[in-house]
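For this depiction, one protein chain was excluded, whereas all remaining protein chains were kept in their positions.
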Amino acid sequence: MVGISEEVYREVRDFLLREAELLDNGSYRDWLDCLTEDIRYQVPVRVTRDRGVESEFVNEMGHLDEDYVSLEMRVMRLETEYAWAEDPPSRTRHFLSNIRIEPGDRDDEVRVKSNLLLYRTRGDDPHYDLLSAERHDVLRRVNGQWKLARRLVLLDQTTIGTHNLSILF
Amino acid sequence: MSDEVIEIGNEFTFVRVRKVHTRNGVRLEIHSPRLGYRIQLDPLELESLTWQTTETFSRFLETPFGPRERLMRPLSEALICDRREE
Partner (left out) sequence: MILYQTTFGIKGVSNVTLSVGDRVNQVEQLLRRVKQNIDEGRVPAKIYNDPDIFELERERIFGRAYIYLGHESEIPHPGDYMVRYIADDNVIVVRDEEGQIRVLFNCCRHRGMQVCRAEMGNASHFRCPYHGWTYRNTGELVGVPAGKEAYGDVLDKGAWGLRPVPRMEIYDGLIFASLDAQAPSLNEYLGGMTWYLDLVTKRTEAGLEVVGAPHRWVMDANWKLPADNFVGDAYHTLMTHRSAVELDLAPRDPKFAMYGVHVHAGNGHGLGMISAPPGMELPPFWGYPEEVVRALQRSYPRPEQVEVARRINFLHGTVFPNFSVLNVMIAKDHRSAPTPMLTFRVWRPVGPDRTEVWSWFLVERDAPEWFKERSYQTYVHTFGTSGVFEQDDAENWRGITRVARGLMARDHDLNYQMGMSFLKRDPTWPGPGEAYPLDYAEANQRAFIRQWCEYMLNEA
């Protein structure tokens, strides 16, 4: 891991784990505090293509394509009394692994790749949905704290196997 | 002297295309690594392709794996050929 110290590695890993914990606990306001104001948060649509095509991801269309304000809007919505999709809330579990860190474009940034397995279940239905993805993040140090400045979620499914994305990756 | 190789493919096959410089001129080489065929076309031949219809190519494809109809080239052969090419 060229240019990344053990200390930075530990800090970044701790940040990602804490951030996942906030999402799983439904602490969305606190999660917003983990983001930079210029965050770009994208989950592009994927389409099955032949091996020769460079990428299966469709740049022009996202399942989510967010900035800070729209993420704040999604959180504010959950705080109303009428967000039926998440009331009763989904029970989610973010499983993170394969964390890889590289130096970023700026001195105060690192690029982080991680694998995500997201478990979701609702109500008394014993069935669950699993979403698997690779996340490409950019973390930036702001006033001594790591913040999420960019997240690109590369899903493994083209047809999403859950009834909506009222949850976050 | 070799120019950049362009790969062009879809879900059915792919080919490599490159400009090949001869001592006195230039040709366009189309190479099918899967089937092991290769053709080098000069500008006149290429030009003649421009007035063909789909019918011509449908006729070419009457034998979808080429005239010899080898269904697959042994991997070892493919590896040797491709190395030689580099």
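Just so it is clear, A and B label the chains in written order, and each chain counts residues from 1 on its own.
Please note the rule applied: a contact is a pair of C-beta atoms (placed from the backbone, for glycine too) under 8 Å apart; a residue touches a chain by one contact, two chains touch by 3 or more.
This is a predicted model, so every value here is computed, not measured.
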Touching residue (missing chain; options A:Ser5, A:Ser70 or A:Gln145): A:Ser70
Chain not shown, touching residues in chain B: 10-13, 54, 57-59, 61-65, 69, 71
Residues of chain A in contact with the chain not shown: 43, 45, 47-50, 58-66, 69-70, 72-74, 76-77, 80-86, 158-166
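Here is the rule we use: only the chains that are shown with their structure count from here on.
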Residue numbers on chain A that touch chain B, as the complex places them: 49-53
Residues of chain B defined as touching chain A within the complex: 7-12, 14
